[in-house]
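Yeah, one chain of the complex is gone here, protein chain that is, but the others are all in their spots.
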Amino acid sequence: MWYNPTRKIGEKGAGMLRVGIMGARGWAGEELINILISHPEVNISALTARVEKPVRISEIFPHLEGRLDIECEDMSPSEVAKKCDLVFLALPHTVSMKTAPVLLRAGKRVIDLSGDYRLKDKNLYKKWYGSSHASPQYLNRAVYGLPELYRDDIRDAEIVANPGCYPVSIILAVLPLVRKGVVESNSIIADSKSGVTGAGREPSPKTHFCEVNENLMPYKVNSHQHMPEINQELSKVSRNRIQITFVPYLLPLDRGILSTVYMTAKGRITEKALLKLYQEFYKGEPFVRIMKPGIFPDLKSVSRTNFCDIGIRLDGNRIIVLSAIDNLLKGASGQAVQNMNIMYGFPETMGLI
Amino acid sequence: MWYNPTRKIGEKGAGMLRVGIMGARGWAGEELINILISHPEVNISALTARVEKPVRISEIFPHLEGRLDIECEDMSPSEVAKKCDLVFLALPHTVSMKTAPVLLRAGKRVIDLSGDYRLKDKNLYKKWYGSSHASPQYLNRAVYGLPELYRDDIRDAEIVANPGCYPVSIILAVLPLVRKGVVESNSIIADSKSGVTGAGREPSPKTHFCEVNENLMPYKVNSHQHMPEINQELSKVSRNRIQITFVPYLLPLDRGILSTVYMTAKGRITEKALLKLYQEFYKGEPFVRIMKPGIFPDLKSVSRTNFCDIGIRLDGNRIIVLSAIDNLLKGASGQAVQNMNIMYGFPETMGLI
Amino acid sequence: MWYNPTRKIGEKGAGMLRVGIMGARGWAGEELINILISHPEVNISALTARVEKPVRISEIFPHLEGRLDIECEDMSPSEVAKKCDLVFLALPHTVSMKTAPVLLRAGKRVIDLSGDYRLKDKNLYKKWYGSSHASPQYLNRAVYGLPELYRDDIRDAEIVANPGCYPVSIILAVLPLVRKGVVESNSIIADSKSGVTGAGREPSPKTHFCEVNENLMPYKVNSHQHMPEINQELSKVSRNRIQITFVPYLLPLDRGILSTVYMTAKGRITEKALLKLYQEFYKGEPFVRIMKPGIFPDLKSVSRTNFCDIGIRLDGNRIIVLSAIDNLLKGASGQAVQNMNIMYGFPETMGLI
Partner (left out) sequence: MWYNPTRKIGEKGAGMLRVGIMGARGWAGEELINILISHPEVNISALTARVEKPVRISEIFPHLEGRLDIECEDMSPSEVAKKCDLVFLALPHTVSMKTAPVLLRAGKRVIDLSGDYRLKDKNLYKKWYGSSHASPQYLNRAVYGLPELYRDDIRDAEIVANPGCYPVSIILAVLPLVRKGVVESNSIIADSKSGVTGAGREPSPKTHFCEVNENLMPYKVNSHQHMPEINQELSKVSRNRIQITFVPYLLPLDRGILSTVYMTAKGRITEKALLKLYQEFYKGEPFVRIMKPGIFPDLKSVSRTNFCDIGIRLDGNRIIVLSAIDNLLKGASGQAVQNMNIMYGFPETMGLI
């Protein structure tokens, strides 16, 4: 329906998919560039950022010197539309919702990494993001970009709402249990520790080196804007109303989210049965790895990969699930490229392993 | 009964308390030295470590050059007994239980920072520490050194079992709730993140810089030897059998423990009532600080202090309590000095603020 | 001449020295508070910062809760003058030079931690700090606050220009050699690595955690504003014109400066003779420690101390001197308190060991 590769996958050439990245200067944008540079099916054809005048991207990111020779410009969405088949929006929330419609009307496909199209309920959006939604007509057309849940819908999506980093780590950790109705709906507690790239690139007192270093800072205790997104998706899967308790923290490191989720089993269960449930549920998933009994995920093992590692332990009827991802990859840009691969019929792991 | 200062507090002189530190080369030993050097009532009169021959302590810790001129020797407990009124044992577990009896029989008082005298049940000790207890007759004479629970008993104790670092952070976080019977006994979950000084000074693959740095590592998931200690103390306070769920982690930083404890309230309660309960419970405690609503503790605010900061949030009937301590101070050596101050009638904060 | 303590040192009471800190919210200000809280001769009687309304200092620095109960206000220098005998200026450069004259005219003594009174030549000041000097009449009355060079002058100074952090580490490293004429004047190269507290508390892209972490960044390569200060002091000591080569770096850590200075000896010399020269030169200095042959300073050994550790190695006629300080202590606030102790006849190490 969308882009139909006539050439054999692996050949570089005129038939390559032209992609644009709006908001190329943030962490997610930079990471998208890193992945897409060596993706064999893709040409990066537009980069935008709020720069005063066009500037070579290697001026902004010196490590791209000699690897990508393209300018980053403060282009309008309609200018971007002319140069691209697919556009990644690595923009702040409230900006994406004004940008995506222009691209969609021009017949382009969009993967939005902001929070703008994740919540289906525009009132909830207003409550948590503080603004009225500018293009609510797309909320229901946007597919929530978690392939483990919506792979088929993603394939044909015109717009994908790429999930938040915390939600990826938490939803993947509990999905098999919620789908199978194994746990009490009101018992889910997520304790999630994140690296600082999750907090955005804008300098602030909270991200000053000396505040973060040698520190662990809880923040937005049970009031983070990723909560309604998690609740929405888990409730949909469970067919019950689920509201999690959620405490996030800033770790003194660059990358990674480790979420520990505590839940109460409805009935008797064994650790062995739990492991089997997870292994079967995620069988064939290229980026979810279930750890052996007694082994638990850590951040360094998933850092700079698109994997989500999951470890499980049972304490009576309390189930403990730990999941680890790289917040910039499976939690953002890697996830987005995985979605792109699905949308265009490329091998799902292309550019990601 | 024990040491009776005839001179006015503050005067340095012959009447000073002579203290020894066995195991002076570990983190806890080093921190004890740091505190006691400037404690106005104390002379450090003996330091021991497994050194081949006597060595000036400033050879081991260059930062002590010009501040403490005493040798560190591989002395026997009976030699130490001759030089000291009070001995701090900063020894590994299973070593303390063979050392303390010698000192006690010589009429000396002991503050043991290992796990050897914390559990009252010798079978539990064997199960969790892997050895039969060598001096079980002292288990019931040892006072659990948490002043917020046992101040009066500490005053006259011959031997104090200084609490574990995780237990301090967790017990102080839930004490008012458990004492007042506010929470369900089986609902307590503690998610505790610790700096690397908590893992001991011995080099190992797990504490290699490149393993810890840019990482967050869960370990001993619900199987840490501090669990029975927490269960013992909370059960005693609650008069019910309490068994917590406990997940500890290694943070990429030197000092501090942040514990987040999740509990279920038995009945209806408000955040305001909770705060009031904590404020009243800890009124007059010199080292426990209750944060204002919406403010939560972080590690840097308690680092290198003996404070325990506590923040509280309510989510329906789920109570979230966060507590932060410096694991080497309120979690070990600072706590030990606080206990010493109580044992000898010194002002409780002396040397600690 | 200035403050005449009638009571015995050590007694707290009405006769205590009243000190103010202007710019209490920066790193240097915070560190001054930390030191002065437990200084037995001093009462902190005024704290200023650009706050909208008076605020308790423990609101700004939670770790001061229960330790210091005083408000921080946006006071004018003349208001501060009424409350203090001595004022520490922990203000940005160009602000101090407008503030100090008001205090001095009110008969108060001043220790300025900015760069405003360090350079004796107002043209040099303009060149390096970008502004004309607002009170050049004080440039020659200000004493450069390095006790190892100017202890006698500091004693009676009305205003002390506290040295820059890099200059302390470099001047102390080469002072004996320059004073004795051992090295070629044009051969001095200083390679200095600093923690991030040296870069100020204002958030900026350069101090964002993710820029500094896992990085080492050279900056102002041979163009740092501390160079003329070093050149001025070394030239004065040497009686020759000295111009050093200077490369500073930002380290991914909070505190400390390690300077390595490379110089060419004029004639033949031995490592043994060098060590002896340093030991004799710094004999009796309470805060300079010369390391044994083959031992070199590191940052952790001086962190949170007022010491400057110096190690020496000879390579043919090339002399290598390494020095380590805590940039917030011997490099700023500790140095300032050492100067205060000298100015008021207190023991020089009081509050600092």
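Labels A, B and C are assigned to the chains in the order they are written; within every chain, residues are numbered from 1.
Definition applied: contacts are C-beta pairs under 8 Å (C-beta built on N, C-alpha and C of every residue); 3 or more make two chains touch, one makes a residue touch a chain.
Values in this document were obtained by computation on a predicted structure and should not be read as measured data.
Contact with the chain not shown here comes from a single listed residue; of C:204, C:222, C:240 or C:279, that residue is C:222. Screening C:255, C:289 or C:330 for touch with the missing chain picks out C:255. For the options B:64, B:149, B:196 or B:337, the residue in contact with the chain missing from this view is B:196. Panel shows chain C; residues 186, 189, 191, 193, 211, 213-219, 221-222, 245, 247, 249, 251-256, 258, 260, 262, 296-300, 303, 311, 313, 315-316, 318, 320, 322 of it touch the chain omitted from the view. Within chain A, the residues in touch with the undisplayed chain are 10, 38, 62-63, 65-67, 214, 286, 289, 291, 295, 300-305, 307, 309, 353. Within the entire complex, the positions of chain B that touch the omitted partner chain are 27, 196-197, 201, 203-205, 207-214, 252-254.
The rule is short, and it goes like this: only the chains that are shown with their structure count from here on.
Centre-to-centre separation of chain B and chain C, using mean CA positions: 36 Å. Averaged C-alpha coordinates give centres for chain A and chain C that are 47 Å from one another.
Annotation for chain A: residues touching 2 or more other chains are 211, 213-214, 252-254.
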